Every structure is written in structure tokens, then in C-alpha cells.
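What you see is the complex with one protein chain gone and the rest in place.
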Amino acid sequence: MSYARQMLGSHPSDLKLHADAEALAKVIEAAGDCAQACVADTDADLAETHLAEMVACIRLCQDCGDICAVVAAVLSRQASWDLGVVRPLLEACRAICRTCGDECQRHAPRHPHCGVCAEACRRCEQACAEFLTIMS
Amino acid sequence: MSYARQMLGSHPSDLKLHADAEALAKVIEAAGDCAQACVADTDADLAETHLAEMVACIRLCQDCGDICAVVAAVLSRQASWDLGVVRPLLEACRAICRTCGDECQRHAPRHPHCGVCAEACRRCEQACAEFLTIMS
Amino acid sequence: MSYARQMLGSHPSDLKLHADAEALAKVIEAAGDCAQACVADTDADLAETHLAEMVACIRLCQDCGDICAVVAAVLSRQASWDLGVVRPLLEACRAICRTCGDECQRHAPRHPHCGVCAEACRRCEQACAEFLTIMS
Partner (left out) sequence: MSYARQMLGSHPSDLKLHADAEALAKVIEAAGDCAQACVADTDADLAETHLAEMVACIRLCQDCGDICAVVAAVLSRQASWDLGVVRPLLEACRAICRTCGDECQRHAPRHPHCGVCAEACRRCEQACAEFLTIMS
């Protein structure tokens, strides 16, 4: 069991007031994983020879990595969410994960590191979408 | 002139395609300043004696600092914005700056550090609001 | 297999020039996990009734979370490390993980969330120490 899930299980406030714990753990884990994958994919992209083809991927991975990292942090502080903040933040995350995942997927056949990042983006996009549904 | 403004002026891509440079510089600077103010205010809050009264302020400052930092970063990468990402991100930032600024303002009469943070939040909230208007 | 490990295995540059891949994956994963645990533990600490006793823990978790997050990012960009940067960064991370882990451990008997965070800190401290040994 990940630390994120253990943390949710041992938090003194009553999580059930806020959200479904399993879905929340999935977003926190998926966003953290995607943040790391995007940083690593940017680095791998920069080591490719046909660099001009990778620029869009690099740009998207940078924004996606930053936004996923802040989503993981904000959702990890679950004691007093403001839906007026969390909802647009998750919408931004879902949007950048979709666009970044699409771009990474395009490069996946030639660059396996982009395939790994595409999968991380898809998983985070889906976790954000599910959580947005639960919240509404 | 701040580095943020100098950077906008020396970027090889044509910023005018994306947004008004003056308004953009204001958001980047205001978000960066607010991120720092929120971190410092959290630290100062934790040094106050009536700590229970400061918990809401601490919580809001943590989310506000993280979200402002990512807004400053994402807007600093202006070459290829996706409005479907930038718009909800700015909406999340405007919302947390408003709530955090309100809470900090409540403590300002007794805690000058909260007054400084409230001002930083207000300036960022306003800069986000103006930029959202320009983008729409 | 985590995305971090898959990413290391699909990076176009030759990792062996830099470090042992298994030890590197352990630092990246441990630092990412510890960053999340520290954010979540701060949030849980703020929900405890005896708040004054938790201040040291909250302060340490904030620095530990930020430093672990940057370690995970910098090590994920492994194509061209500068040991003059990576070594002191890992030393800072090992030091804050030790101090933060000690403080969290003190609270573990009464606050299970601190026990989870202590374990995350220990694992990251150890991974940093092992990697520093490999690098020297």
C-alpha cells in the first residue's frame, strides 16, 4: 500500500465529508507519477537526435509536470478543500494530461520513453475525470 | 525593470499572438510574489501564540503558495499556451487568492505579516481577473 | 514496475555513465513518496487538537517535502548531472529527511500519520545515503 493511501487512512479529519477515498488516492498517486514521468520524458526528449520534432512534446511535458505536481500537493491537503479551487485545478490538469498524452502517444512508436509518459498522462487524465464526476 | 518583463521583451516568439504583454508580466510577477508571501506567512503564523486561530490561514496559504508558483511557471512558458489549460488554472488561482486574501485580511489588524500576505493575494487575484478578461 | 523505472530503462542516453540505475530509481521513488507524505502529514498535523506540540513537525515536513520534490525532479533529469550540484543537494535531502524522520517518529505512537511519514523519511534518507556512497 502506498504512503498516499496509508496517509489517507490515518488522517484525523473525516475524509468521507470530502470525497471517496479510493478515487482520491488514485488522483494523488497518478498525478505524482505523471509529474515524475513528464520531467523524465523532457530529459529523454532532449537527448534525441531529431530535436525539432520533440519541441511540442517538451513544452507540454513541462506544463503537465508542474500542474500534476501541484494537484498532488493540493489534494493531499484534504482537510478543508474549496471546490471553487479544486474543480478548476482538476480541469486544468485533465486538459493538460489529455493534450500532453496525445503528443507523447504520437512519438511512442519511435521513442519508448514517450510511450511510458503517454500512459502516465492517460492514467492521470482518467483519475482527474473520475474525481471531477464524484465531486459534482 | 524586472527579469520577467525583460524576458517577455526578448522572447523569440511573437507574444502579441497570445496576450497583452503588460498584463501578462503583471500576473507572472504578482503570482511569484504571492507564492513567496504565502510561504513566509505560513512560517510566521506558526510562530504565533494563538495557533488554533491561525490554522485556516496556514491551510489556505499553503494551497495559495503552490498554485501561485505553478501559475507563474506556466505563464512564463508563453510560446504555446493552451487556453483550455491556462483559463481554469487562472480561475483556480483567482479563487484561492480571494479566499486566502480574505482570511489573511481578518488577521491583519493583529498580525502585520498577514496584512502583507493579504495585499500580495489581492494583487494576484486582480491580475488573474484582468488577464482572464483579456483572454476571453 | 513504476514509471520512474520504466523511464530509466527507456532513456536514450547511457545511464551507466552516471550511476547505478537501481539505486537511482530508489532515490527518485523514495523522494517522490516522501514529498507526498510530508504534504499529507502537515495537513494531518494541522487537524490535531494539541497543535503547539506539532509545530516543529509541521515546519520540518514543509522543508522536507519541498527538498524531496526537487531531488526527485533533478535526479529524473539524469542526462547531464553536475556532481557539484547533485552531491550537496542529496546531502541537504539526507539531512532534512533524518531530522524530519526523527521528529515524526516522536509523534508516531499517538499519531499514526506521523508514523507513516517517519517511514517515508527513513526510506528517503537511506536511499540518499546509498546514492551518495555510490557517487563518491
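Couple of notes before you dig in:
To keep things simple, chains are lettered A, B and C as they appear, and every chain counts its residues starting from 1.
One rule holds for everything that comes next: a contact is a pair of C-beta atoms (placed from the backbone, for glycine too) under 8 Å apart; a residue touches a chain by one contact, two chains touch by 3 or more.
Keep in mind that this is a model prediction, so the values were computed, not measured.
Remark: the omitted chain is touched by one listed residue; of C:A21, C:A95 or C:A108 this is C:A95.
Not every partner is drawn; the one left out touches chain C at residues 56, 59, 62-63, 66-67, 69-70, 73-74, 77, 79-80, 82, 84-86, 88-89, 91-92, 95-96, 99.
The set of chain A residues touching the chain not shown comprises 42-43, 46, 51-52, 55, 58-59, 62. By the touch definition given at the top, chain B reaches the unshown chain through residues 2-4, 6-8, 10-13, 28, 32-37, 39-44, 46-48, 65, 69, 72-73, 76-79, 111-113, 115-117, 119-120.
Quick note on the criterion: only the chains that are shown with their structure count from here on.
In this structure chain A contacts its sequence twin chain B using mostly the same residue numbers, the overlap exceeding half.
Inter-chain spacing, taken between the CA centroids of chain A and chain B, is 22 Å.
Across the assembly, chain B contributes 59, 62 as residues in contact with two or more other chains.
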